[in-house]
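Moving on to chain A:
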Amino acid sequence: MTEGSNTDFLLAVEGLTVSFDGFKAVNNLSFYVDENEIRVIIGPNGAGKTTVLDLICGRTKSTDGSIRFKNKEITRLKEHEIVKVGVGRKFQNPSVYSDLTVFENLEISYPKGRSVFGSLGFKRTETVINKIQEIAGRIYLSDQLDVQADLLSHGQKQWLEIGMLLIQEPQLLMLDEPVAGMSVSERQQTALLLKEIAKQQTMIVIEHDMQFVAEIADKVTVLHQGQILAEGSPEKVKSDPKVIEVYLGH
Partner candidate 1 sequence: MMPFNHMKDYLTRQEALSFAVLALVLLVLLPLSLDVMRLNQVGKYLSFAFVAVGLVLCWGYGGILSLGQGIFYGLGGYAMAMYLKLEASSPQNTLIQTTPGIPDFMDWNRITELPWFWEPFYSLTFAIIAIVVLPSIVAYLIGVAMFKRRVGGVYFAIITQSIAAILTILIIGQQGLTGGINGITDLRTLKGWDIHTDVANYVFYFLCVFLLFVCLLIAQFIKKSKTGRILIAMRGQEDRVRFSGYDIANFKTFVFVVGAAFSGIGGAMFTLQEGFMSPSFVGVVPSIEMVIFCAVGGRLSLVGAVYGALLVNIAKTTFGETFPELWLFAMGLIFIGIVLGLPNGLAGVYSTWLAPKVDEMLNRLLGHEKQNQEIYTSIPIVKQGVVS
Partner candidate 2 sequence: MAQSKDLGKGFKLNRRHFLAAAISAAVMLSTTPMMALADKPATADVNTTGLAVTDDTVTVGILHSITGTMAISEEGSVQAEILAIEQINAMGGVLGRQIQYIQEDGASDWPTFADRSRKLLRQDNVAAVFGCWTSASRKAVLPIFERFNGMLYYPTFYEGLEQSPNVIYTGQEATQQILAGLDWISNEKSAKSFYLIGSDYIWPRTSNKIARIHIEQHLGGSVVGEDYFPLGHTSFNSVINRIRLRKPDVVFASVVGGSNVAFYRQLKAAGLDMSKEDFTLLTISVTEDEILGIGGENIEGAYASMKYFQSLDNENNDAFVKAFKERWGENAVIGDVTQAAYLGPWLWKAAVEAAGSFDVDKVREASPGVELTTAPEGYVRIHENHHLWSKTRIGEAQRDGQFKVVYETDDLMEPNPFPAGYQ
């Protein structure tokens, strides 16, 4: 296991490797994310994008390498501990609690009463309700608080999940394909939302839609076969011949 070095970056990934029965899904990967940056990861299917997010948030344990968040080694922490240091994660398929209302979905994500007995004693105070209503406003769901999450549209579920991250107040949000399945207008709203978020928080986004990527990204990382193919501003990456070869096509 390599030890990461101290950096000014919010997130520093160094030498990250994971293998599934010999297949290296992520191979000696290093990249760094600044505070308040929107980093977009792109790449062909099977490039290891989702796996990278899984590794950072602790869902998959790495074989080698280091992940440091605010100079704190988080590689061996458990998922809920990683959440507590300030990393939030949205999944590829919107995963909201379909049996619960939008309000309850957000309430569960509210970062208080996370222990068993804490949650037993948790009260729906004015502060909690206000916070939930504020977040609901930001994710365009103010009118849907009473609706069971199951009944939301696909795009609304994506927003709800983003909202569930926001209410945790993480410093780093990791979003796996946040606009998949959204209409054009929803995409625009989402782009607005993400830009708004980026004023205070850092984001790693996985996305395929190059137009959307160009709209939001500060920096783009292109993954291919578990390794970095290219990195830089959207324009730079777009014109990179290697990227065009393996991903964007001619």
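A few points about this structure:
Here is the rule we use: a contact is a pair of C-beta atoms (placed from the backbone, for glycine too) under 8 Å apart; a residue touches a chain by one contact, two chains touch by 3 or more; residues count from 1.
Inclusion criterion for the candidates: all candidates are chains of the complex that A comes from, given by their letters.
Since the model is a prediction, treat every value here as computed from it, not as a measurement.
Interface remark: chain A makes contact in this complex with candidate 1 (options 1 or 2, touch as defined above). Chain contact summary for the complex, chain A toward candidate 1: residues 57, 59, 78-80, 83-84, 88-89, 91, 95-101, 103-105, 107-109, 111, 113-116, 119-124, 126, 129, 145-146, 148, 161, 164, 168.
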